[in-house]
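The complex appears here without one of its protein chains, the remainder shown in place.
The letters A and B name the chains in turn, as written, and every chain counts its residues from 1.
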């Protein structure tokens, strides 16, 4: 039996063979119609582990699967025969499985007891390949892309999730993480209620929660309420999500250590060292930004109950309670225009009043409302100065 | 044995017999004193299924129950004898039970294994009848009314829940939905802790959570955190409740598809197509509206972190961060008064400045704060125009 390197080489010589952009090995829950409703990836690879991919595809082909390298994605079942053939070339690695996640996943799949589901479910093991970042076409590839985000392989807005809402089924999830189809619940409600076995539903959604799938890569990340973070959120190491009024949607998140006590809507990125204060809202492309996704720079402070509707550079402050929307008119004094010009060389501060969207992405702005006149102003932020000094 | 139609006819001929406004069949959890502490309705009927009601009442009477048609509500235990006698007239329907929810519930009650509770609890099956919408007098009728709201049989403010707080016991609920009486927990704390069996309490409240009892009637409704919606909330199909800072109390909710990222207080109704932005608060009769319940019309937008303390018509916008309370003074320019008058024929726009409560229920208002002067203004909303056009 040739070892995995030989098989990989041979596969790579085949006409049309392509290395995947990403692939993963998953346990997949299926409903009575055989449709996939939940995907647990045991391992996810991004631009990596090409030999493992080749060996799995080789085993699939040997077992009769028709390989597809022309579609952006491909989903294959890993039944017993495939698992045997995929594992054999790796037999030299069996005594150091912890170093070889894909091999370990295949071996665990082979050993896993067939579970009898009471909910008319079945499960299968699958390999999911992504060749191009096109619109996802399966529940499996949506989950794979959400994993790529939450495992920090890609950043928010770097991967295509168009149509994900249409692909994922809307499910009721109980406290232990078990999904129920709504139709199944409706059919069985009466007997479940009368027998005292009606499940305690924790939420109804198309997206699972991040903590049901992802272990942070560091020990400093904290998420005080799993309901607050959807799978597909991007939490850089050191991010803390408090349980008050916070929320991080999929395809959104932090690029460094950030204290999150407010809302990071889909498409939003927040830079390292920033604070999203209690109840602060950062608007997403679906909620008030006219389609312009918002990035918040590093070391910014979004005050409690503030609302940010425009992109911010580094070291900015939005005062507590303030809403800075695209059309908000912002006064900047001559003195502050001069100071701000020094750290925003490419911007021409040529007037007194700006619409907030004109100030998009500038550094060191401190937005406040003058409590005597009600006027909204921007001044040089104290965070900007610190930021500046730290560069010297 | 006469069939259910005959029995129903005979019952209806009896002096004093009345069809119920609503009735339901429930499994009821009882504490050591025999008090009801949790009610799971397997089926709830509203102005419907009068024959089933009559047959159940007939079986109760036959088994010695004294029927009461003079009180606004009546609660009866469905023990084995009653269940037998209530089921027999329906025997012709036993092969199509899924079409006959009440019969199925009776049959499931009969078949349900007696559960031995470890918590010194027992359970019984009960039929709960509501004849008039008076103040509820039992745990069972409070639950029945909360079900009527959450199953969308009645709208918020349409049913009397006065005194519900005094009737429902305050309980600790664990993650699986099991209720614990606080006194029981106190008595058993030491041994439970020392044996590592202290339950993981998820919340302490008089009201259960909606998702522990109710399956949405459509597949588009989503509730991302069950803690956010009390039983007795009214979620019209298509409503989405996000997990950030949202909350829907009992006797409150949506009348159509609404995106909910903020708080809908008790007594509040929100119309179809409206958005309750992240952290937006709509005040309830117990929290700042001087007892005037708030309705928000259709296609409104309540911006992130806004606060709404007055009723709004259709197509209104409250900008992010803004608080519109009863006494807020609102400036409307001559031009906007003219435009607004066209879609609010019954209102006389005869001055420049209005208290917000004077504008209650008007259509097409866009509330904003002038970011140069701090003045709060109302103008014609772009949502109003869309709304208007859609009517032509």
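Throughout what follows, a contact is a pair of C-beta atoms (placed from the backbone, for glycine too) under 8 Å apart; a residue touches a chain by one contact, two chains touch by 3 or more.
Since the structure is predicted, the reported quantities are computational estimates derived from the model, not experimental observations.
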Touch with the omitted chain, as defined above, among B:293, B:309 or B:364: B:309
If the hidden chain were put back, which of B:202, B:215, B:255 or B:379 would touch it? B:202
Looking at A:322, A:343, A:362 or A:380, which residue reaches the missing chain? A:322
Those residues of chain A that touch the unshown chain are 26-27, 40-43, 98, 101, 104-105, 108-109, 111-113, 115, 123, 125, 175-177, 202, 211-213, 215-216, 219-227, 242-245, 261, 275, 277-279, 303-305, 319-322, 369-375
Given the full complex, what residues of chain B touch the hidden partner chain? 170, 172, 175, 182-183, 185-187, 189-191, 193-196, 198, 200-206, 227-228, 230, 244-247, 263, 265, 279, 281, 283, 287-288, 305-307, 309, 321-323, 325, 328-331, 353, 369-370, 373-376
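Criterion: only the chains that are shown with their structure count from here on.
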Could you state the distance in Å from the CA-based centre of chain A to that of chain B? 34
